[in-house]
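This report concerns only the one structure given below.
What you see is the complex with one protein chain gone and the rest in place.
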Amino acid sequence: MKTAVIVFPASNCDRDAAVALEKITGHKAEMVWHRETTLPAGIDFVVIPGGFSYGDYLRSGAMAARSPIVKDIVTKANLGLPVAGFCNGFQILTEAGLLPGALMRNTGLKYVCRPQKLKISNNNTRYTSKYGNVSEVTFPIAHHDGNYFADDETLNKLEKGGRVVFRYDGNPNGSARDIAGICNEAGNVFGMMPHPERAIDPLHGGTDGINLFKSIIESI
Amino acid sequence: MKAIIHIGLKPGVLDPQGRTIARSLGDLGFSEVKQARQGKVIELDLAGEDITIAETRVKDMCEKLLANTVIESYRIEIED
Amino acid sequence: MKAIIHIGLKPGVLDPQGRTIARSLGDLGFSEVKQARQGKVIELDLAGEDITIAETRVKDMCEKLLANTVIESYRIEIED
Partner (left out) sequence: MPRNSKNKPVITPEIVAEHGLSEGEYEIILDRLGREPNINELGIFSVMWSEHCSYKSSRRHLAKFLTKGDKVIQGPGENAGVIDIGDGDAIIFKMESHNHPSYIEPYQGAATGVGGIMRDVFTMGARPIALMNALRFGEPDHPKTKSLVNGVVAGIGGYGNCVGVPTVGGETNFHKGYNGNILVNAMCVGLARTDNVFYSAAKGIGNPIFYVGSKTGRDGIHGATMASAEFDDDSEEKRPTVQVGDPFTEKLLIEACLELMATDAIIAIQDMGAAGLTSSSIEMADKGGVGIELNLDKVPQREPNMTPYEMMLSESQERMLMVIQPGKEQMAFDVFEKWELDVAQIGKTTDTGRLVLKHQRKKVCDIPIAPLADDAPNLDRPYEIPKSLPVISLSDIHETQDYDDALVRIISNPDIASKRWIWEQYDRTVMTDTVDSSQSGGDAAIVRIHGSNKAVAITTDVTPRYVQADPYEGGKQCVAETWRNLTCVGADPIAITDCLNFGNPERPEIMGQLVGAIEGMNEACRAFDYPVVSGNVSLYNETNGQAIPPTPAVGGVGLIPDLTHFATLNGAKEGDTLILLGETTGWLGSSIYLREILRREEGAPPPVDLEAEKRTGDYVRKLIRMRRVNAVHDLSDGGLAITACEMAFAGNIGMSLNASVGIPLHGWLFGEDQGRYLLAVDEHSVNPVISTAKDKGIIAQVVGKVGGDRITAVGGFDVTLQGLREKHEGWLPEFMS
């Protein structure tokens, strides 16, 4: 099992993602610098970590989505490579067009960091299968631009396709239809604003994030 | 040459910043404010002289980076 | 009536966003971009008809809320 974490200038959850991947797979993740043009050979799963790539300047995720490595990720994701983006990673995936919609400024206009209750809307995705019939989890959130927007047509399509994977229980940011996480049509690309990698150790206050990583890893 | 790019949210996209500005102005006693919208302006200093070329290039910049056309629309002005 | 307020950083104040945008455009092959600055525009829909009154009121809004005059300068346009 080979995993990779992409590092952009001012990614800041890259180490956190790597720690989570190592804990679940038993192997160190490859840290891949954004200037690389191709992923290392044999990567099975890519995480685009949270942070403030390029300082969140212009729009969060905008500049990172145009970096050389993302081109290669887009190509491979379209061929089925599993790719997950958390927080800034989710923003980057929407900016890169791998996931629909956009993440706008929180309606409260403030950054919010707190443990957030989530409802699992679909337990049959590659990212949630290990949750069994658990329907509620708590992950920390920590973001300023987590307000998910898409037009109604897109939202309907997402819902019909079972692609809304997580919803907020108590919407912290104004997201359309309480959406916290979605996947693409093929189910291999997934993005969410909350941080599953910050919920994998009892000292974090909970371990609900472990099954998310286990789900995708075991699906490979 | 100079390019001035105005980027605003598309109609129908909720603008939380604009809404808050309108509310705060109301709170400050500016009751004439009926609505507010916030957008951004990016000013670029460009090398080169040809306005038509500049126009296509800047449009390309907008599509590729400066605007997120899922939620934003843009307008370009080129000045000598 | 409509007021359009252009707000930008005062000359000499560091504009990290602008700098980062210019650099990214360069990376994307837009090598003609020499410099970029980012500012914002606020558009207000106003009740009332008197342009001169509107001008003073909007100036007041800028000073009190819309612009951070320590680092930003602003310019107001009023349209009918």
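A, B and C are the chain letters, set down in written order, and residue numbers restart from 1 in every chain.
By our rule, contacts are C-beta pairs under 8 Å (C-beta built on N, C-alpha and C of every residue); 3 or more make two chains touch, one makes a residue touch a chain.
Keep in mind the model is a prediction, meaning the values are calculated, not measured.
**Q** So there's a chain missing from this view; which of the remaining chains does it actually touch?
**A** A, C
**Q** Could you tell me which of C:His6, C:Arg23 or C:Lys59 touches the chain that is not displayed?
**A** C:Arg23
**Q** Spell out, residue by residue, where the missing chain touches chain A.
**A** 9-10, 12-13, 15-16, 19, 50-52, 54-57, 110-115, 140, 142, 144, 195, 197-198, 200-201, 203-205
**Q** In terms of residues, what is the contact footprint of the unshown chain on chain C?
**A** These residues of chain C touch the chain that is not shown: 9-10, 12-16, 20, 23, 68, 70-71.
The criterion applied here is as follows: only the chains that are shown with their structure count from here on.
**Q** Counting only Cα atoms for the centres, state how far chain B is from chain C in Å.
**A** Roughly 10 Å, centre to centre.
**Q** Could you grab the centroid distance between chain A and chain B? Build each centroid from C-alpha atoms only and quote it in angstrom.
**A** Chain centroid spacing, chain A to chain B, equals 29 Å.
**Q** Tell me, which residues of chain A touch at least two other chains?
**A** Touching at least two other chains: 58, 63, 66.
**Q** List, in ascending order, every residue of chain C touching at least 2 other chains.
**A** Residues 21, 24, 28, 38.
**Q** Inside the complex, what are the residues of chain B that reach chain A?
**A** 12-14, 16-17, 20, 64-66, 68, 70-71
**Q** Across the complex, what residues on chain A touch chain C?
**A** Touching chain C from chain A are residues 54-55, 57-58, 63, 66-67.
**Q** Flag every residue of chain B that touches chain C in the complex, lowest number first.
**A** Against chain C, the touching part of chain B is residues 6, 8, 18, 21-22, 24-25, 28, 30-48, 54, 57, 60-61, 64-66.
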